[in-house]
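Here the complex is missing a single protein chain, while all its other protein chains stay put.
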Amino acid sequence: MVNRIRTFINSCDLRRFRFWLQLLLFILLVYGGYAAINLGQNLPTFSCGYNQDGKGGVCYLLPLQHQLARGPASLFSWAGIAVLTGFLYFVIWFFVFNKAWCGYACPLGTIQDWITALRKKMGIPYASYTWEQFRHLKKIKYALLVLMIFIPMGIGSGIFSHDMATPFCMICPGRTIIPLFTGDFSQLTIDFSSKTKMIMTTLGMLVTGLFFTGSFIKKRFFCFFCPMSALHYMLSKPAFLKLKKDGSKCTKCGDCYSVCDMQIKEIADDVDNINILQDDCIMCLKCISACPEEGCLKVNFLGQHVFESTVDGYIKRMEKGNKSE
Amino acid sequence: MNYFAGVDIGSTAIKIVLIDDTKNIISSKVTPTGSQFRKNAVDALHAMLADCNLAFDELAYVISTGYGRKLLKEADESVSEITANAIGAMEAGREHGVINTIINIGGQDTKAIQIDESGTVTNFAMNEKCAAGTGKFLDVTARNLEIELEELGDYHLNLKTAPLPINSTCVVFAESEIIGLLADGHGKEEIVAGIHYSIAKRTIRLAKRVGLEGLVYFDGGPALNKGLVASMEDELGKKIVIPDFPQITTALGASVLAYEAYLDEMESA
Amino acid sequence: MNRLLMVTSSGWKKEIKVSNDPKTDEKKTAFNLTHQAIEAESMLRRIKDDFPDNPESMNYFYDLYQQVYCEGRSVYDKEKIVGTMCVQVPEELIYAAGGVPVRLCSGFYTDDQHGAEFMPAKSCSLVKATLGMLSNKSTLPFINKVKTVVSPTTCDQKRKAGAIIEEMGYDVYNMELPPLKESEEARLYWQRSIHKFSVSLKEITGNKITKDSLKKAIGKTAAAQKAYRKLHNLRKETPPVLLGKDVFMITNAYFFDKIENWTAAVNKLNEELEQRKEEKFSAAQRRAPRILFTGSPAIFPNLKLPVLIEESGGVIVADENCSSNRMLYDMITVDEWNMSNMVDGIADNYLKPCTCPIFTNNDDRKRKLINMSQEFAVDGVVYQTFSGCQVYSMEQSSITKVLRDEGIPVLLVESDYSPDDMGQLSTRVEAFIESLKAKKRRK
Partner (left out) sequence: MNINFYRMMISFLLGMLLTNSLPASQTYWLSDIPPTKELAKKMRPSHGGLVQRGKRGMYIKRLWLREGEDPLESGYIKQNSASLVFVNPDKKISKMTFRNKDYADVAFKMPDEGFYNLFMTNREIENGVLYVSVAKNESLNHSCRAGHGDVKSKINPFYYDEAPIDIIRERRSRETFHSRITSGDVVSFTILRQGKPLPGALVKMVTQKGWAKTLKSDSEGRVAFEMIRDYYPQWHEFKRRKMEGYLAIAEYKSKDAGTYAGEKFSAVHYKVTSSGNYFPSARDYKSYLYGLLIGLFALTISGFTVYFYRRRRLKIYKEKRFG
């Protein structure tokens, strides 16, 4: 019986499954508030706090930046424990789905996938980075993470003015775009009340403009620069959901690399490591759906089978793709 | 008492060995192959049986090997000469220790076989299409020097000076080369020794491909030639095991295999 | 009309009617009287009759060879035939452009001798045979219809052969293949040459590749590869359900047969093999050693070595050469079904997983061989190299070392199309099979 379920899952149409799950989680995180759903304020995904009453939970980056901005006195005193417990909740939430939070739950990611679907309908080919660009742009998310941690601390210790509060949120496209889905346009403004506010909100709007063009031509454009994915990667080793590869079965056909939204080369080239999760990976599992080798790529949750590459599944998906669009 | 026969139909000579179920050799026979493989082999077999006054049907199991193995309808089974040679060498070389590598120079080919302790062939190499450096080459040399095949060894041994470097061991050109050397006034001993050394060098190079660690065993007709054995040992740098009757090792192996096949049949029957 | 009795080396007789009707202008003998036909017929007979229980659905393939190789009646009549020199030429693009790809690698010893005049003595017999076939007047009928030959400049001898073919009057399209395949540059380089090829296909076949025609083409080859992949998995069974020589016949038929008929025939065969699997029917003797055949491709009628292996008691359960596994194994993956992604998907499919020894490092091939020997429970590997085939013989040492470390014995065979080393080969193959049997008995 277990095998029949397993073969059913392995040959499922991942594209359709992922579309519906993303939609469901999008509604949960962006409109959950109306149904009094509150998953707390330490979610490892972009359920944006600025989406006033619709949000189903708060993206952890917002409270993190608030707490870090409290100033060294209280931050390193007993009150600092609150920051640690907040981080602990974030880690527990994260351990459950590892980086699949980005691939399935993140509303901003889902928006980008919808924009990609639009581009696909219009038949415009997607863009991709050259290897040099990839290597250089890869570092941006770590820089953003460092800034996101040290600027609030700077605010707390008086180096920066309070107008710099939650610096990353000011330039994050999530702040401006996700509230639009609950009719709140207030974030699309430039705040002239102070020079800092003016600069930060201008940056925010610039990034929003870039976000639309970027995600129209490059799949998952923003996820490549997102500090949350950098933060995720540091905790991804002990997470429960693991992406595994059996190098002996790999024929290095490079299919996983060609379908990968994030253009990760290691997944196709690395035949030695078992745990091949990379920092850019969003665990959308498209690589597993595109792998023609039996049991080469698999994702399991605490050792239990979740999804595994199979020949029949692969052939079925390719036939379906060939007939559909 | 059951009897088992191993018939090795080689390119130049047919070798037959008869053993009983205690695996010691009752009698063996070597006759030239001639043109009709099958007829000569059968006649030789009957002649040998007659000498030890046995009837054909008293033979429990007969295995044929060698080039003509498929033509001998009377045999119960046919086995490639490489496998037979391996078993034969292990059997014949038993008192010298565990054999690792077998070098067999036959009439038309040179074989190097590597076996493990149970006699299973783990690796082997054969000369490609060309018959250079084989028994045929020695026959032609003897004929050109107008001496007997068996005397080659003595000529080699009573050589005083250094052997003559002979570069080609090609059977076709052997004649013209030897006549040329004789014309230059070189002695027969020099030529024979030179030929032995070039054959040895060529055979050892072939054997290197299967590995030459451990005990090396040398059989086949040319193994009777003392001179060739000496040059082989010199080239190899260590002693080589030579059986008392090197020509019949493969046939012996075939007869032992016949005995084992007979035992298998008894068990499964 | 007088009659002529012909006897071949393996003791096979054939009555020949010598037609001297005036119609054929320069006295061209009908194809079925040429040496190629005789050679093909004798090999086909040997494959059909020397083995007791061939699967019933193999008759489609035997009749196909009888029709095309022995009687010279082509499968295609009006279609635009595009000759391809190697597995690296993307068939989907040719189908999409309205053409029909036919693989020109030939296995005829007669063509090999004809080709000898163009090539040095010690060179690859396959390339010599291809040259002989293309230059020979009385060659396979559909070969005369070939006007364009696509050569992906893979190994040196095929690349130079392209130039010789051009002198024969065919127009040759050379595709540029990178000598390394791991780097990103190599991938883009190959994608660019595939783009150039798909554009210039318009001149070759006369019609442009459109999105729908490409999608249909990919669907066609995907169906064929799906059938092959099923056959591939069925061969993992113990006891073996099918002999290796039959699989070579099937995959060699893919060279020239219509793809739809070929796929239907393979699917029918799969059902029969599925049935055999249930009955635990064994196509080979009880303790037949399971052999993996790799190295230079075995192409009909030069199935000398595979047939010899199976005649002396082995069974070829898997093969890793470009006339069969490497040609049909890897399927095309497309993420977004628009033109650019499909063409790039095709390019990647032909370059990235390819284990051809022309690429500089061959660790993919090592891993694939080790993985296959585990999956197919292989007892021994037969590594065939054509004398003069420099890429395969260069890899012999590294591949043998890797396989020996895994405890898998390897038989290295260097031969060519001529039948004169049959004696020596049969001894070596028999000895190898016996050593595997002994090892298997002891295990």
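In this document, chain identifiers A, B and C correspond to the written order of the chains, with residue numbering beginning at 1 in each.
Here is the rule we use: a residue touches a chain if its C-beta (ideal position, glycine included) is under 8 Å from a C-beta of that chain, and two chains touch if they have at least 3 such contacts.
Computed from a prediction, not measured in an experiment: that's the story for all the values here.
Trainee: Quick one: which shown chains sit in contact with the chain that's not drawn?
Mentor: When the entire complex is considered, the left-out chain reaches A.
Trainee: Of the residues A:149, A:205, A:235 or A:306, I need the one that contacts the missing chain.
Mentor: A:205
Trainee: May I ask which residue of A:9, A:28, A:188 or A:306 touches the chain that does not appear here?
Mentor: Result: among the candidates, A:188 touches the missing chain.
Trainee: One chain isn't shown here. Among A:107, A:174, A:214 or A:254, which residue touches it?
Mentor: Of the listed residues, the one touching the omitted chain is A:214.
Trainee: Given the full complex, what residues of subunit A touch the hidden partner chain?
Mentor: So the residues of subunit A touching the missing chain come out as 53, 66, 82, 127, 176, 185-186, 188-195, 197, 201-202, 205-210, 212-214, 216-217.
The definition used in the following text is that only the chains that are shown with their structure count from here on.
Trainee: Centre-to-centre on C-alpha atoms, which chain is most distant from subunit A?
Mentor: Result for max centroid distance from subunit A is chain B.
Trainee: How big is the gap, in whole Å, between where the Cα atoms of subunit A centre and where those of subunit B centre?
Mentor: 75
Trainee: Please tell me the distance, in whole Å, between the geometric centres of subunit A and subunit C computed from their C-alpha atoms.
Mentor: Centres of subunit A and subunit C (C-alpha means) sit 47 Å apart.
Trainee: Any idea which subunit C residues touch subunit B in the complex?
Mentor: So the residues of subunit C in touch with subunit B come to 409, 414, 420-421, 423-424, 427-428, 430-431, 434-435, 438-439, 442.
Trainee: Given the complex with subunit A, which residues does subunit C contribute to the contact?
Mentor: Per the touch definition, subunit C meets subunit A at residues 182, 184, 187, 215, 218-219, 222, 226, 229, 233, 329-341, 344-345, 348-349, 352-353, 355, 364, 367-368, 370-371, 374.
Trainee: Subunit C touches which residues of subunit A in the complex?
Mentor: Checking each residue of subunit A against subunit C gives 120, 123, 125-126, 130-131, 247-255, 258-259, 265, 268-269, 271, 286, 290, 292, 311, 314-315, 318-319, 321-325.
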